[in-house]
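Missing here is one protein chain; the remaining ones are kept as they sit in the complex.
A, B and C label the chains in the order they appear, each numbered from 1.
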Amino acid sequence: MVGGGAGAFIGAVHRIAARLDDCYEFVAGALSSDPGRALASGAAIRLDPARCYTDYREMAHAEAAREDGIDVVAIVTPNHLHAPVATAFLEAGIHVICDKPLAISTAEGEALAALARRHNRVFALTHTYTGYPMVRHARELVASGAIGDVRLVQVEYAQDWMAEADKQSDAFQHSDWHNDPHRAGPTGCTSDIGTHAFHLAGYVSGIRPSELLAELHAFTPGRMLDDHVQVMLRYPNGARGMLWSSQMATGCENALKLRVFGSKAALAFDQESPNELWLTPQGGSGQRLTRGRVRGAAAEHATRVPSGHPEGYLEAFAQLYRDAAARIHAATAGQPVPEATAGLPTVDDGVAGMRFIDAVLASHRAGSRWTAL
Amino acid sequence: MVGGGAGAFIGAVHRIAARLDDCYEFVAGALSSDPGRALASGAAIRLDPARCYTDYREMAHAEAAREDGIDVVAIVTPNHLHAPVATAFLEAGIHVICDKPLAISTAEGEALAALARRHNRVFALTHTYTGYPMVRHARELVASGAIGDVRLVQVEYAQDWMAEADKQSDAFQHSDWHNDPHRAGPTGCTSDIGTHAFHLAGYVSGIRPSELLAELHAFTPGRMLDDHVQVMLRYPNGARGMLWSSQMATGCENALKLRVFGSKAALAFDQESPNELWLTPQGGSGQRLTRGRVRGAAAEHATRVPSGHPEGYLEAFAQLYRDAAARIHAATAGQPVPEATAGLPTVDDGVAGMRFIDAVLASHRAGSRWTAL
Amino acid sequence: MVGGGAGAFIGAVHRIAARLDDCYEFVAGALSSDPGRALASGAAIRLDPARCYTDYREMAHAEAAREDGIDVVAIVTPNHLHAPVATAFLEAGIHVICDKPLAISTAEGEALAALARRHNRVFALTHTYTGYPMVRHARELVASGAIGDVRLVQVEYAQDWMAEADKQSDAFQHSDWHNDPHRAGPTGCTSDIGTHAFHLAGYVSGIRPSELLAELHAFTPGRMLDDHVQVMLRYPNGARGMLWSSQMATGCENALKLRVFGSKAALAFDQESPNELWLTPQGGSGQRLTRGRVRGAAAEHATRVPSGHPEGYLEAFAQLYRDAAARIHAATAGQPVPEATAGLPTVDDGVAGMRFIDAVLASHRAGSRWTAL
Partner (left out) sequence: MVGGGAGAFIGAVHRIAARLDDCYEFVAGALSSDPGRALASGAAIRLDPARCYTDYREMAHAEAAREDGIDVVAIVTPNHLHAPVATAFLEAGIHVICDKPLAISTAEGEALAALARRHNRVFALTHTYTGYPMVRHARELVASGAIGDVRLVQVEYAQDWMAEADKQSDAFQHSDWHNDPHRAGPTGCTSDIGTHAFHLAGYVSGIRPSELLAELHAFTPGRMLDDHVQVMLRYPNGARGMLWSSQMATGCENALKLRVFGSKAALAFDQESPNELWLTPQGGSGQRLTRGRVRGAAAEHATRVPSGHPEGYLEAFAQLYRDAAARIHAATAGQPVPEATAGLPTVDDGVAGMRFIDAVLASHRAGSRWTAL
C-alpha cells in the first residue's frame, strides 16, 4: 500500500476490503513519506519494519527485487500522486489497485492506460459502488434487454460534509488537499464524487454520453475548486440525462442515486439502501428486487450472505479486491481474464472519468455550452 | 363551469373539489360546445337545462344578468380557451377559477392579469399541489428561516403515460389536444406539468430564478411538442437548481418531487406521499414531519382530519376552492383578502408560468443558452 | 343524521363523505339533544330549522311521515345510542348508515340485524378502512387464490392519543364518553379500534378465527376500560394470527396495519399509506401494487382519480356512502343488491364485531384462556 498512514480513512477501508475475503496478505507499505509516521503506521498493523518504506519508488524497486515481493500495490494517496505511483509499480511489473480519480489530467490517465497494457498488468480502479451485488444485477438487467432501450438517465451524488461550519474556515480551505488544485486536480466535487456518479451511470446503463453541458459552482467562500456541479447529458442513441453532485447538499450523507428509464421498464438504485433495486415496468407497479432473492450470475458472484442479511459498503469494496485477485491469479497463470470479473472497473474507466472532468470544465468555461465528450 | 363535459377527467375533479367543503353550489355550465353533449352532460349532474349553455360568452352574459347568477366560473377547457373564456367572465364581473397553464402566451396572460386587477375579481389558478397542508407547511418553514438561506432547489415532475403504446400512435398524436400547438400552446410537457414543478419550487423556496438554461425533447415519433424537458436554474442570491419534467419517464405515476436545501436544513416533499414532509438539519438525521402533527397556521388552515387519516389529491384541490371561496366572500363583503388564503395561486402565478415557458423555449432554441427569466 | 352537532369530528367526516360523490342531499338532523345546540348546528350547515330535531324518535316519525322525508339516516352518536337510534329508524322504514361498533352488546346487535332483515332495509356499518381501493383489491386477490391458503394473519391498530398528558387527567377520564362503560360499552380500545382491526383482518383474509385468547390492559391510572388489548387467534383451517390494538402506543398516529401470509404469497397493507399494497411471493421480492395501476374490478369500483394522485381517508369513507347509495337505489327499485357493492360492511359485520368483543372479554376474565368465537 502507498498512502494510508495512521488516521487515513480510505487506507483503513482498503485494508478491511482486502482482508474480508481472505485473498490478500498485507506485507509492505509506503504508508507515509514521513519516516517516523511510516514506521509507526506500519507497526500499528504489524508490518515488518524492513518493508515499511518512505518512498514509493524505493518500495517498487525493493519489492520487485524480492523473491517474496508484493504482487499488487494499493494506491490510496492524494490524487496528484496516483499517476506517478502507479507508473513506478507498473514499470516494476506489479499489479495496481488505485483509488479514483485515476489522475489529475487526461494525458496522465492515458499514459497509465498505455503503460498497464504494455506491461499487461491488472489495473483496478476502486469505483466502490460497482461492487454492490444489486448494481451488478442492474447492469446485467440492462444488458439483457430487460428495460428495453435506455431513454433517460438521472444520477446524483450528494453529500453535506463541506457545508459543516468547520469546513467553512480559511484554515480548512488551505490545509485539506481536496481544496488544492495542485493535489486534487482541476476540479473538486466533480473529481471527488462526480466521477463516481458518472461512472455508475455508464456502468449500469451501458451507454455513455456523447455531449454534455455543465455548470460548476463553489458555495464555500474562498474555495478554489467546485463544491457543486450540475450537468446535462446527451447520448448517441437520443437518450437524455442529468447528473448533479454536491458536497453542499445539506443533510445528505452519501446520497448516490441512479435511475435509468428504458422503453420497457425503469431501474432505481440508492447507495444508502444497497440491498435493494427497484424495477418498475412501463405503466406498472414497482418491484423491490433484493440481494439474495434475485437470480443472476452477476449478483450471485458479488455476494456472500443470504437475503435479509444486509451487505454494505465494505463488502462492495471487498468485491473489487476479490475480482482483482481473480484477475491477478489468472494473469499469473497466463489465463484469460475471468469472465465473472467483467464488472471490475479498470484504468480505462479512469480515463473515461478524466475525459468527463475535462468536458465539464470546458463546458463550464464556455458558459455551459454543449461540449463533445 | 366551462368545459368538463361527460367523460372529462379534470371537470369531474373540479366538481368534487368544489363540493368537498360545501362552499359552492353548481348551477350553470357551458360543459360542451356541442349542444347535445352540453345538455346531456348537464342533465347527468342535475343542472337546470336553462342554465346549460353551449357558448361561454352567452353564459357569461346570461349569468351576469340573472339575479341569482353565478358568482364564480371554473374554467376547465383546453389551454387555448383559458384566456378568451376568462376574459368573457371577468368582463361580466364574475370571479374565475382557472386550470393551468394560464394561457398560451405571456401576452395573453398579462392581459388577463391586468383585466382581473381592473375588475377587482378573484382569479384563482389551480396549481393543485399547493393545496397540500405539508406544502403549505414547507413554505411556512422556509419563510420562517427554519432552513436558513436557500442554496439548492431540485424539482422534478415525471409521468409515464405518454410512453404507453397507444400514445405512440399517429391517431393519438393527431387527436389529443395536448399534442396540438394551436390548442396546447407552444410547449407540451413543459406547459402541462413543467409549470407545476416550476411553480411549486418557487412557492416553497420563496425564491425565483433569474436565469435558466433548457433543453426540450420529444421522444415520441411524430410528436410536435416536447414530451420531456430539462432545465438548469440560477437564482439571484447565488442559489442553483435543476428542474426536469417528463411524460416519458417509464414507470412514473405522478412523481412531483421537490427538495430545497438551505444553509441550515433541507426539505423534501413527494406528491405521492403528501401527508409527510422531510426536514433534515445540516449534519443531522431526517425528521418525517406529518400532517396533523406539525404545528403551524398554514398547515392547520389547509387540513380537515387528524394525523394518520391520510388526505389526498382531492382534498388539496378542495383547499384551493375553499381559499377561493373565502376570497370571494371577502371581495363581496368589501373586505381585504383574508390572510389565511395567502397560499392561493393567482393570475400572477400564471403569468410567471408563462414567462417560464417562454424562457425555456428561448433557451432551447438558442442551443441551451443561459436566458434571463 | 343523528349526532354530529357542531364540533363533533366524526359527524363532519360523515357529511364530507356523503357529499363527495354527490349521491346524498343532507336535509334533516337530530344533531344534538340540546335544542339550542341542535338548531345552531343545523343552521351552521344550512338545514331547514323545521327539520332540526332534538329527539331522534321524533325525527324518525316526522321524516317517515313526510312526502319528501329522508331515505337514509346516518348515526354518529356515542356507542350506547347506536342500537336505539337505528331501531327507531328501521322501524320507520328508513335505511341506516351507522358508526361502529354496532352496539354495546351482542344481543342488541343481533336484534338490529334481525330488524334490518325483517324490514328489508340497507344497514351499512362504517368500517371506513374497507373503503380503500387497495383493501378491496387485497380482498379480491385473496379470494382469487393469488396468495394460496391463508396461514398467518397479523393485524394491529395503534394510536397514541390516550397517552397525551391531558388525557391522563381525572377530568378527561370522567368526561369523555369513550371512558364510560355506560356509553362506550364493556370495552374501550377494543371496541373503538380493535373491532376495526378484527374486521379488516376477516374482510381481507376471507377467514374468521374460531378461537381466541386475549389480555386487556389499562395503562392510564383511574381508567375503567381497556386502553390496550392483545389477542392470539386460531382459525378453523389451522391458520394462526395475532391482533393488538392500543391507544397508548407512543408516537403512533392511526397505525392500522394488516399482513396476511398465504401458502403462495403475502400481502401487507398500511392504512397510513393507503394507495399501496405489498404483494410478496414465497421466496421472492416484494411488489408495491398501487392504486390506479392494478387491474381489478374491486379496486376500480372504489376509486376516482388516476394513479399517482393519492386518495385518502375521506375518499374511503365516501366509498361506503357511495356503495350504500347504490344499495338504497336498488332496494327502492326492487332490484337485487348490486354485485359491485359486495364490499360494503353491514349489520352482520357489526354482529361479528360484538361477538369478538364478548370473546375477548371472556378470555381476559378467564386468565387469557382460549375461548370459542
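Criterion: a residue touches a chain if its C-beta (ideal position, glycine included) is under 8 Å from a C-beta of that chain, and two chains touch if they have at least 3 such contacts.
Source: prediction; values computed, not measured.
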Which of A:55, A:91 or A:253 contacts the chain that the document leaves out: A:253
Residue among C:142, C:184 or C:248 that touches the chain left out of view: C:248
Candidates A:261, A:313 or A:370 - the one touching the absent chain: A:313
Residue in contact with the excluded chain [from C:56, C:123 or C:261]: C:261
Residues of subunit C (touch criterion as defined above) contacting the omitted chain: 147, 151-152, 154, 156, 160, 163-164, 213, 215, 217, 219, 228, 230, 232, 238, 240, 242, 244, 246, 248-252, 261-266, 280-284, 286, 367-370
Contacts of subunit A with the absent chain, listed as residue ranges: 9, 12-13, 15-16, 19-22, 45, 159, 252-255, 271-275, 290, 292-293, 304-315
Absent chain, residues of subunit B that touch it: 283-290, 293-294
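As a working rule, only the chains that are shown with their structure count from here on.
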Rounded Å distance between subunit A and subunit C, as computed from the means of their C-alpha atoms: 55
Junction residues of subunit A - those touching two or more other chains: 283-284, 286
